[in-house]
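Removed from the display is one protein chain of the complex; every other protein chain stays in position.
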Amino acid sequence: MQHNLEYLLEKDALEAAVVKYCTAVDRLDDVDDMLTNFTEDAVLDLTGLHLPSFVGHKEIAGFYTQVFEDMSHHGHLLSNFRVEKLEGNDAQVKCYITGLGRSKAGVDIQVYVWYDLILRKIDGTWKISVFYEAPLLPMPESVTAVHSKG
Amino acid sequence: MQHNLEYLLEKDALEAAVVKYCTAVDRLDDVDDMLTNFTEDAVLDLTGLHLPSFVGHKEIAGFYTQVFEDMSHHGHLLSNFRVEKLEGNDAQVKCYITGLGRSKAGVDIQVYVWYDLILRKIDGTWKISVFYEAPLLPMPESVTAVHSKG
Partner (left out) sequence: MQHNLEYLLEKDALEAAVVKYCTAVDRLDDVDDMLTNFTEDAVLDLTGLHLPSFVGHKEIAGFYTQVFEDMSHHGHLLSNFRVEKLEGNDAQVKCYITGLGRSKAGVDIQVYVWYDLILRKIDGTWKISVFYEAPLLPMPESVTAVHSKG
C-alpha cells in the first residue's frame, strides 16, 4: 500500500464506515439504517463469540431486530483501527471495540473484542461484506445469555 | 462535504481541538488554558447531565474552577470521532468520551457519554462555541453528587 493522499482518503472512509456501523448499532432503533452498512450478500460471522453466522440482509436484519428488542443501551467504542489490505474496491481492516450495553432486563455488559472486517466499495461507498469478531479479553457469561436467544 | 486534502486537514484540526480540550480537562490545573478551547460567547450546555448551562468565559471558568478543586484525577478518552458538518469556518462534530475521575473525597467515577460540539474557526484555530454532552450509558449516581455542588 503506497502511503499517499489516496491512501489517507480511503483509510478515513474505511474508518468512517466502521464508526457509522457503531453509530447504527448504538442507536438501537433502525434496522434499515443498520443494513446500509452491509453488502447484500454480507456474512455476519459471530462464531468467534459462539453465536451463529448470518448471511444476507434478511438474516442480518433478523439478528439486529432481536438485539434492538433486547437492549436498552449500547456503546461501541472504536480504537486501534488499522488497514490490513487495500486494493481498489477491496479492503480488510482490523480494530478493537469496547462493547457496552444494558439489556432491558437490566443486565449490564462490558466486553472487549476485535473486529476483522472485509469491505467492498460499491458506488463510492464502503460496505461490510464479511464481519468477524472475537474476544480480546475473556467474555463474561452475561453476553451469551443476552444474545443467544435469537 | 467533498472528501479531499482540505477535508482531511480540517477533520484532523477538529479532532486535535477536541483532544486539546480533553488534555486541558485532565490536567486539572489551568483554567486559563481551558478557556482557550472555547469562543468568548461559548455555551457549555450540561443539561443532558442534569446540570446547568454556563454561558461565556466567566461562567465557564467558574465551572471548571470548581471541578478542578473537586477532582484529584481525570481521564477523558476520545473515540468514534466524526464530522457532522463542515462549512468554511463552521463545523459540528460528534464523538464518544469515556470519562474517568477520582474526586479528592475519594469517589471514583466512570461514565460513558457522547459529545455534540459546534466549533468556529477563529484566526485559523477551531474553538468550541456550543458544547453539549449526554449519557451514552446510564450514569452512576456518583457523577451528580460530585459535580452538582458548583
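The first chain written gets the first letter, and so on, giving A and B; residue counts start at 1 in each chain.
What we mean here is this: contacts are C-beta pairs under 8 Å (C-beta built on N, C-alpha and C of every residue); 3 or more make two chains touch, one makes a residue touch a chain.
All figures in this text were calculated on a predicted structure; none of them were measured in a lab.
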item	value
Full-complex contact with the absent chain, from A:Leu8, A:Val55 or A:Ala105	A:Leu8
Contact set of chain B toward the excluded chain (per top definition)	5, 8-9, 12-13, 16, 19-20, 22-23, 26, 73, 75-79, 98, 100-102
Hidden partner interface residues of chain A, rising order	3-5, 8, 11, 79-82, 96, 98, 112, 136-138
